[in-house]
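Just dropping this structure here.
All protein chains but one are shown in place.
Order of writing sets the labels: A and B. Residues in every chain begin at 1.
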Amino acid sequence: MLSERSISPEKASSRKAVDWGAIVVNVALPFAGVIVALFVGVIMLLLLKADPIAAYTALVQGAVGSTFGLTQSLVKATPLLLVGSGICIAFRANVINIGGEGQIIMGALAGTALPLAFPTVPGYILIPGACLAGFMAGAFWGFIPGILKARLKVNEILSTIMLNAIALQVMNLLLQGPLMDPEGIAHGTFLNQSAQLPHQAYLARLVPQTLLHTGAILALVVAIACYFFLWRTGLGFNIRAVGLNPAASRYSGIDVPFYEALSMTLAGGLAGLAGVIEVIGVQHRLMSGITGGYGFTGIVAALLGSLHPLGLIPASVFFGGLLVGADKMQRAVQVPSSLITAMLGLIVLFVSGSSLWARRWMAHRDASTARRNSMAGASARGEEA
Amino acid sequence: MSGISPDVMIGIFSTMMALATPFLYAALGETFAQRSGVVNLGVDGIMLISAFAAFYVVLLTNNLWLGLLAAALVGLAMGLLMSVVSVSLKAEQGVSGIGLYMLGMGLSSLLFKVLVGTVKTVQGFRGVAIPVLSDIPFIGPVLFRNSVLVYGAFLLVPLSYFVLEKTTLGLKIKAVGQNPAAADSVGISVNGIRYFSVCLGAALAGIAGASLSISLLNLFQDNLTAGQGFIAVALVYFGGWNPWGVLVGALLFSVVNSIQLWMQVLGVKIPSAVAVMLPYVLTIVALTVSVNRVRQPAALNKPFERGES
Partner (left out) sequence: MKLAKVLTALALASVLAAGAFAAPVKIAVIMPSATTDMAFSQSMWQALLAVQKAAGGESAILIKYTDNMFNVPDAAAAIRDYASQGFDIVIAHGSQYGSSVQEIAKDFPKVTFAWGTDVNTYGLPNVYAYTAAAEEGGYVNGVLAAKLTKSKKIGVTGPIEVGDAKTYIDGFVQGVLSVDKTIVVSKTWTGSFSDVALMTAAAQTHIANGADALTGSSQSVVGSVGAAKDKGNVLWFGTQFDQSSLAPAIVVASQNYDWNGMLKDILAKRKAGTLGGIAYTLTLKNGGLKIAYNPAYKLPAAAKKAADAAAKAIAAGTLKVEP
């Protein structure tokens, strides 16, 4: 699944050289893809009798033009970064995790149930406890497709799609029952939400009058940790080896199914963590819509970050900003939100299509470097090229 | 449960037929695409925009076949877009599929709001009773009183099997999906076949959408499919990339869905959320106990570049 071409074999083991050329190209081309998509968007805006200039001005202004916009971009980047890190790990083992939606839900459920069950426990226990519970719940929801694939060869796309739907119904079941907000029952409104979490379980807000919370820092730490995990630990090395060349890995004794299951479990755990963070950091209770589509947009962010946890950091911020700006654009020129969805789809299409040129550029560059090296080597040995 | 009356049985299986129809079109179409090596996760988006196209054309012209054609053509166009991005530009297919889904979802909602503005019903393909056959007790009402699109979905199963297993085209499709380098070396246009399969799959997904908006439901509503396209993709894996396996999957999923509704109607004491979960749970269970360990097409999700393995 992870194309062998997007990371050359040397990079997998290289620990020294930072390939600046590759970084620049992997950033510039997706960016170009975004621009092209926005051009197509101009046509759609004009057809809807909206002013494209006002629209795109609002887009930029929404993302970076105000304190609130900037912090909101980071607020959205947080779950993208967490889910995306998990996607990166899974992709590296050649496993595609489209179960993010379900894993986020399970994490959010655990992260809600725990503080509600122990409302008097102090925050410094409750918050890490909730995060751990959410991670474990999400990991469990990723473990199921992982083990099914490893032991029974059940395709993970099938199982994760099913598990997404099952998770949604589990949430419905619990929100209609034991988790339903007692206030809603008392007032006769029966709202589709849990009770508000005890205050000590909330994550601190970093900037007043915004939604930016300490979960953003946690997400950053997690992304960096994922980088170290994948490139500086034996487990991570095996995961990458399994993804790059399963046959060779098997031959050299690596238990391929185990690492596929492991990567799926980790991806689930990170998505579950995203779910908890959304609950304790932003919404302070569980309600439907908690996933915010991050199970899917996390995949897009991972692609924008070239499936590398460190690349994911700027990619999530960028994508988060894009989402925030797009909402602002909707408000400014009053186009239906569905136009925004369509434009985001175009962006994803164009960006995913732009990777070809990135790869071609890098292959071309690597080939000419190799040619130059071999010629230099040949002349040093006194031969003709 | 005390003896289930024959009427209830007929009801369960009739609902199953209706529920299975869009899955069959979309999943069989996706089977072609995946057999040639391309995963298209955007099926739900294609179903949505094509469903709207069919609905809108019928709303304006009252011509059902024109509506069906519109759905197929819109699906084809989406398939072309997917092919360009995923086959020619060799994008990461899981991601491009999601982009296609968002595009289809957004466009269908947008056009629905701008062109129609509120929910309206249309007169779609009605049930057509096949003479003689429809009078057979039990089987008659279930199988032979459905609309043309329902019949089409079920006939598509043996037809797809025939194309894949008994024609040169099918051979090429499978070759391209199994070993594109070898196929390329004997002169088969790998990208050409993939374009064809993806577009065919997308056109069929379009007809799946039409089966909803101009036959089974006879209206268009925001997010009409509510994720059925993803279930259809999952059914391709369930069915082992074989049309008959897809049929089994679609019927299993639909009959369990139908049964859980009957359970709710008959007042069986089960929380509704658990009932709704049943089709999904049973699909996973069925797959874990089934013995058929079919390997996926070897080149699935791997864009082809001549000169690479």
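Assume a contact is a pair of C-beta atoms (placed from the backbone, for glycine too) under 8 Å apart; a residue touches a chain by one contact, two chains touch by 3 or more.
Treat the numbers as computed from the prediction; the structure is a model and nothing was measured.
From the options B:100, B:176 or B:216, the residue with contact to the chain not on display is B:216.
Contact with the undisplayed chain is limited, among A:176, A:200, A:214 or A:245, to A:176. The chain not shown here is touched by just one of B:160, B:228 or B:242, and that residue is B:228.
Screening B:50, B:178, B:242 or B:257 for touch with the missing chain picks out B:257. Touching the chain that is not shown, out of A:22, A:81, A:266 or A:282: A:282 (per the contact rule at the top). One chain of the complex is left out; on chain A, the residues touching it are 68, 72, 75-76, 168-169, 172, 175-176, 180, 183, 187-193, 196, 209, 211, 278, 282-285, 287-289, 292-293, 323-324, 327-328, 330-331, 334, 336-338, 341.
Where chain B meets the missing chain, the touching residues are 7-8, 10-11, 14-15, 18-19, 22, 109, 112-113, 116-121, 212, 216-219, 221-228, 257-258, 261-262, 264-267, 272-273, 276-277.
Just so we're on the same page, only the chains that are shown with their structure count from here on.
Inter-chain spacing, taken between the CA centroids of chain A and chain B, is 28 Å.
On the side of chain B, the complex with chain A involves touching residues 39, 41, 45, 81, 84-85, 89-92, 94-96, 98-110, 113-114, 227, 230-231, 233-234, 237-238, 271, 273-274, 276-277, 280-281, 283-284, 287-288, 293, 296, 301-303, 305, 308.
Put simply, chain A touches chain B in their complex at residues 1, 3, 5, 48, 96, 98, 148, 152-155, 157-159, 161-166, 169-170, 172-173, 176-177, 296, 299-300, 303, 336, 338-356, 359.
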